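What you see is the complex with one protein chain gone and the rest in place.
Note that the chains are named A and B in the order they appear, and that numbering of residues resets to 1 at the start of each chain.
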Amino acid sequence: MKITRSTFLRMGLAAIAGLAVAPATALAQGRKKYVFATEGAFPPFNMTRPNGELYGFELDMLAEIAKRADFDYEVISQAWDGMIQGLIDGKYNAVVDSVSVTEKRLEVVDFSLPYTTGGSTFVVLKESGVELSGTGAFVDLDDTKATDAAITAIAGVLDGKTVGVHVSTIQADFLNKYLADKGVTIRTYQTGPEVYQDLLNGRLDAGIASVTNISAFLEKNTETAKATGPSFTGGVMGRGSAFVVQKGDAELAGLLSKALKSMSDDGTLVELSKKWFGMVVTPAL
Amino acid sequence: MDFAFLSSIFTQLLKGLPLTLNLGVLALVGGFCLSLILNLMRTTRVGNALASAYVFVFRGTPLLIQIFMIYYGLAGFGFIRHGFLWPFLREPYWCGLLALILNDAAYTSEILRGGLRAVPRGAVEAGRVSGMTRLTVMRRITLPIAVRQALPAYSNEVISILKSTALVSTITLMEVTGIARAAASETWRAVEIFLCAAAIYLALSLVVTRLSAWAERRLSPWQFGETP
Partner (left out) sequence: MQADLTLLGLGPDGWGLALARAGLMTLYVSVAAFLSGLAFGTLIAWARVAGNWPLRKLAEAYATVFRGVPDILVIYLFYFGGRQVVTAIGTALGLSGPFDISGFLAGVLAIGLISAANQSEVLRGAYQAVPRGTIEAGRVVGMTRLILFRRVIAPQALVTAIPGMGNQWQSVIKESALVSVTGLVETMRQVAVAAGTTQEHFLFYAAGAIIYLIITTLSDHVFRLAERRSLRGHEQGGL
């Protein structure tokens, strides 16, 4: 880098400004630093640039949260396989990877307030002719009657077909609980994008994922693929996704929730959602 | 130690054993046939170059990358997705098996080549002189001696392929390791589960070691003075 006079001046100003500000914050509380883990391969929540830089909805959101809650942070990239284990083992302080809040997970970890409304649905290739009823509607898995009706309709179409899903996700739990014994072959993948890849390759008749994740995929593949069937929420599908923290880490969970609440109140969260998803997927907290 | 959990995991993992064995055995059979062809190719100059290149590529790269290349890589080409092989390549099972066969063939062909080089020239000449055809010499003299020579190295390759089958779990196949990975991410008790899986593979490799020691003894009558 060539240092011109103006950059030199700017650096000098920044240094003076830094000197002026630094002691104040240091005195205030000795800024905390937290380490967050993400997958870096779950568009548009989190993705990786060729130079290794992480970007996406969750990274923008985290930057804003850190500013409001006044802490330093670092985000590391980690395979989903073993991510929660790493959190339990204390390799990092929190996970931000579109993790859904479920009862089962609450047994081993804690969550912040949710930042997406959740909901999962099926995705198919247009040429496959697979069509599920109830597209666009919501089915709450805690409502047994509605669930039974929706599952019966879906099982009728998917009988004998192969459905792909990302391993150990709420969608995998859903398939195992409701469709495994109805003649549906379930194939589990180590990463999310592999499901879409095999759908496009014609190895899968359908895939299942969160509505937000599918919409990101469809953005690039409007001609070939489409979402079909109702959006499932509640029950094993949980109530939206949130930051995951170690069991009992109320301090960090509280910091994150408080900042999320303020972002929801002043509309920042909705703005970010529109920027990355083209629609509102965030709840009013 | 939670014995109820361990035994339930064991029964769960054992359900993957048939697929592990199926892949291992078929990969060895297929790999052996292909390695014979590779060694036959080595008699001509062009064939020799081709065989060397094949062995170079498949021994010089990790099996994992070979598996991914066959499973995800090939499927990216339209002509393969619409070609006559697609009904096979569509299935993860056939992709995994193909990768294992191709990989095993590269290693086995080198082991066999070493064995073939150890066959005394005189034995082959004696066969020719007594009027055996090339094929008979191959079947009754060259191969038996070569196989006996190669046996210790080959038993290592058998164990190595049985262990390599664990890698096809990355393309959705539910053999022992595949089941272990799924169970680990469901219950978050990875250590116990992977230890159970390790015990299963260890038992398999011990069986192979015993079998090969027995075969070596059976096939070495000149060392022990007994006729088989």
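A few comments on the model shown:
The rule is simple: a contact is a pair of C-beta atoms (placed from the backbone, for glycine too) under 8 Å apart; a residue touches a chain by one contact, two chains touch by 3 or more.
Just so you know, these numbers come straight off a predicted model, no measurement behind them.
In the complete complex, the hidden chain is touched by one of A:T48, A:T102 or A:T162, namely A:T48. Checked against the full complex, the one of B:V147, B:A190 or B:L219 touching the unshown chain is B:A190.
The hidden chain makes contact, of the residues B:L21, B:L74 or B:L116, with B:L74.
Residues 40-41, 47-48, 50-52, 76-79, 81-82, 85-86, 89-91, 191, 193-194, 197 are the ones on chain A that touch the missing chain.
Take chain B: the residues that touch the chain left off the picture are 56-57, 59-66, 68-69, 72-78, 159, 163-167, 177, 180-181, 184, 190-191, 194-195, 197-198, 201-202, 204-206, 209.
Everything below uses one rule, namely that only the chains that are shown with their structure count from here on.
Computed from the mean C-alpha positions, the centre of chain A lies at a distance of 41 Å from the centre of chain B.
Remark: chain A residues 81-82, 84-85, 88, 108, 164, 167-168, 187-190, 194, 197-198, 201-203 touch chain B in the complex. Residues of chain B that touch chain A in their complex: 72, 75-76, 81, 86, 90-92, 170, 172, 181-182, 185-186, 188, 190.
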